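Only one protein chain is missing from this complex, and each of the others stays in its spot.
Chain IDs A and B follow the sequence of writing; residue 1 opens each chain.
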Amino acid sequence: MKVDRRSFLAFVIGGAAGTALSPLPWKLTDDSSIWTQMWPWTPVPPDGGVSFADTTCTLCPGGCGITVRKVDSRAVKIEGTKGHPVNDGGICMLGLSGLQLLYGPTRIKSPMKRVGKRGEGKWQRISWSEALGILAGKLGEIRNRHEAHTVAALSGADQGTVPALFKRFMTVYGSPNFICMPAFQETEALAVKTLFGASGRTGFDIENADYILSFGSGLVDGWRSPVRMIRAAGKWHPNGITVVQVEPRFSNTAAKATRWVPVAPGTEADLALGIAAILLSQGKASGSVADMLDQRHIMKKYAPEAVARTTGISVETLMDIADGFSRAQRPLALCGRGKAQNPESLRDTAAVYLLNLLVNNINQDGGMWLFREADDISWGLPQTDAMAVAGLRQPRFDGAGSQPYADAQYLAHHLADAITTTNSPYPLQVLLVAGANPCHTLHNAEAVKSAFSQVPFIVSFSSFWDETAQMADLLLPDHMYLERYADVPVTAGLTGQIIGLCKPVVSPQFNTRHLGQTLISLSRRMGKEISEAFPWDSYETCLRKTLSTQWETLMETGVWKSPKVKRIKGNLKSGNVDFPAALAEGDASAFPLMLIPYDSLSVAAGPVGSPPFMIKAVADTVIKGKDGFVEIHPRTAGELDLKEGSVATLTTPRGEARVRVHLSHGIQPGVIAMVSGLGHMAYDEFLAGKGVNVNALIGPVADPSSGHDVAWGIRARLSNA
Amino acid sequence: MKEERKQNPSMKYAMAIDLDRCTGCGACMVACMAENNVPFKADESNKLDSITWLRIYKLTNGKSYPDLDVCYLPRPCQHCEGHGGHSPCVSVCPATATDYSSETGIVSQIYTRCFGCRYCMAACPYHARYFNWWDPVWPEGMEKYLTPNVSPRMRGVVEKCSFCFHRYQLAKDAAYARGRTVVPEKDYQTACTQACPSGAIVFGDLNNPQHQVHQIVRPDPKNGNKSKNPRAFRLLERLGTNTKIYYLSSREWVRRAGDNYLQHEKTGAVPVPH
Partner (left out) sequence: MRTSDGDTSNEKPPHVADDKATGPSVENRADAAGSIILFFIFGFAAFMVLGWVVFPSLLYSQKEQPFNFNHALHMEEVDNGCQSCHFFREDGSFSGIPKLAQCTSCHDEMVGQSAEEAEFVASYVWKNREVPWFSYARQPDCVFFSHAAHVLAARMDCVTCHGDIGTSESARPYEYNRITGYSRDIWGKNIAGIKQNTWDRMKMSDCAECHKNSGAGHISSVQTGRDACFVCHK
């Protein structure tokens, strides 16, 4: 038998026939088509039992209740808690993106010490014991040299048990330098104290007002408690509420308002006082308040024609607003630009509070409420030893509380200058940073960063690799909010006093530790004098004991609403309501434009950077590739020979940046606007390097009344690049 | 077949979005991304390849400073019924990857079935469909938050809003567990509806007079399901796509923006041509 061509062909044909009659080709076709449909590298999320865990969101001051959906031990989605007094099921972009922060690559995964040069990014993982040992050793050594006051703590918040523990630690350690980042609440407290002679804060019954006059407040752009505000705004149209939005830029709030009143930047207080003058002159103002005021001064200085010139708003419009405001049944005036994250001048705030006084809405439905701050933390003063007493007697490093800024509690924006100048009372040796990212959020951010590089030792408690953590020498990462207990006192303009409870919904993902626990552990290593001020075995015990009366309710419902608030009467302490203005930095001839930052709900501008979902939702007229935009009126752009998308160089007295321009009819000619919260150098590829940090282009401007940094803009120049 | 269909009470899930309430906060957009395992990449500023099942469009009245006005319009898949379920995308799909269900009125997309010809994207008048030009990649660790309810997509397929159909499935399971077969209105709500703080989005069964969406929209079946609510309009309504997203606005210019009107044409008065 010969194997020739024919027999070979016969074999092949036989083979083909055999194959066709076997399952091989058919099964292979099916399997390979399945293979192409389900690439093995496409993740398959594991299934499991679904459960829900309630907690409180702390990504902004809003205090929303959130419900985390879990599949077995994984958190898969964050939703708003139904029935929660702040947000009743609603939620914002940032709150929804929380899990990207929890599981994302920007977390600091373990305690670390710097091994390379500062800011170089070379770190060595260390144990908690070693990390606490390093810090306790350093602090102990300084204290023993009687230099405890040269240690400063910079905190993102000053309310709740964690900041209280921090303050307590600084006190018994012997440093007067517990410094809180600039916040609008300071302005509020100062205005209440100055106008009404009481310590307390304000709440705004926005849900029941029928005429809202907003002086630049981004009511639906993240103002104070963003979700609460959007909930309220949803009822404006159906209920026929009038909303007048006064601001230079057409924000989302302006789009939602009944009327947009473009105003020259920085002249909001003039407008408010102008309206007050009209109310006074027409006899429409509340008598008891009017009697207290120097009416002639106000009516003369803020006569409609003068105000029209300053603000760029016609007399007719002025009269119209005054008329609407005084005729309304429940009028309400609001202040705090954008999200109201930064302090504002006493002048701006007092002028708006005055309007509320004049229409007699204090402590009324739909009005402005004044009440004393509840103090839920009653630990009593800690015992301080001689070394601590000596340290506490030293002046504060930021100059707050002493002349010329006796009224200010914290002046964080002085830090950079105080570090670099030779005039500071003493050199800063250690800076502890918690819940704050000063190297990005403080004005003149680049100068802050370079000042920080001169601080001998920086400790960051941040959960994330932010700009400030990158400048640190020692990292003691805190749990992030979904992994920890904490009390969250909500002060964001609500009409009630609310404490939310932050509860762990997942176990800690990395080798991190609760800041409260870190402070307690640290105290244990610092000797009896300090340790005795912390009589709790853990942070959880401390929290439970501190909030013992509220604890059961908190654990059950996640939120505690104070049954009674102590109201402050709206009686003016003095007739002086016209305070000096804080002007924008820069010379108008060299810098013909005015740059104002604006807030957007799709960009987080606080200590936490925007997660990928938020950046994804940002419009391509805000970020394109890596470029950030400034908004400019077409006419102004035309004068500068700039077209939509043109690349330009933006210069301010504080810095320079490459930007693109976006032409918009929603901005005053001569004004340019840039979103806050971009231009990060830290974090991940989804955020880093995108856009420009507006805080690096604006320098601090001290309020003549308080010393707070109240910069609301800066003069600028734009040139074709 | 038609008789059989009558025996099953058919639902028609629909949405009413009140643009007078919407503030453009974007919560719906991100809620959708989080609910549906929508991927993201380093640069999302090219909006042509940025996958957003629900996108918020910014409409302007075209006037100059200071008379301009802006309205935000959230745009999920419009779930066109067309005529008898022949929505533009379903009609052109050569792979039976997209389908219209006469039981729920939802246009479905099956990723494993799709081979990426993108006919549906060309056919969709609303740009509601997105193509996966790249494999989705989650940074290390982040894949932990992916939900098992929606399968992650792969490179080369088209995806779009499903009206959170998995929530319907889960609600149905829950109903079965309670010995019922009907899903109550509150048990099936999309992620965007749930997240919306202003209450602008209302979702439910358009065929059910008990449901809020029916009461708001008041559809007129004799007139191509046009809404009897004078504030309501649908996008490109005159194409006859018979969409199930109804928008509400008290502003005439917004309603006009919903279609390509000639100057003399008025909104609401135009009969359905096809």
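Keep in mind that, in the parts below, a residue touches a chain if its C-beta (ideal position, glycine included) is under 8 Å from a C-beta of that chain, and two chains touch if they have at least 3 such contacts.
Bear in mind the structure is a predicted one, so any value in this text is a computation, not a measurement.
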Out of A:Gly49, A:Gly240, A:Gly287 or A:Pro563, which touches the unshown chain?
-> A:Gly49
Of B:Pro66, B:Gly85 or B:Gly240, the residue that touches the missing chain is B:Gly85
Write down which of A:Ala17, A:Val647 or A:Ala721 is the residue touching the left-out chain.
-> A:Ala17
Just name the one of B:Gln169, B:Gln210 or B:Asn223 that touches the chain not displayed here.
-> B:Gln169
Please identify, in ascending order, the residues of chain B that touch the omitted chain?
-> 1, 4-5, 7-8, 10, 84-86, 90, 93, 96-104, 106, 108, 110-113, 149-152, 162, 165-166, 169-170, 172-179, 181
Where the unshown chain meets chain A, residue by residue | 1-3, 6-8, 10-19, 21-28, 30-32, 34-35, 37-38, 40, 42, 44-45, 47, 49-50
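Just so it is clear, only the chains that are shown with their structure count from here on.
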Residues of chain B touching chain A in their complex?
-> 18, 20-21, 23-27, 29-31, 33-35, 37, 40, 42-47, 50, 52, 56, 58, 60, 63-66, 68-72, 111-113, 135-136, 138-148, 151-155, 191, 194-200, 250
Would you pull the chain A residues touching chain B in the complex into a rising list?
-> 37-39, 41-48, 69, 71, 74-80, 87, 89-93, 96-97, 99-100, 102-105, 220, 226-227, 230-231, 233-235, 237-238, 250, 252, 255-256, 260, 262, 509, 601-602, 612-620, 623-625, 633-634, 665-669, 684-686
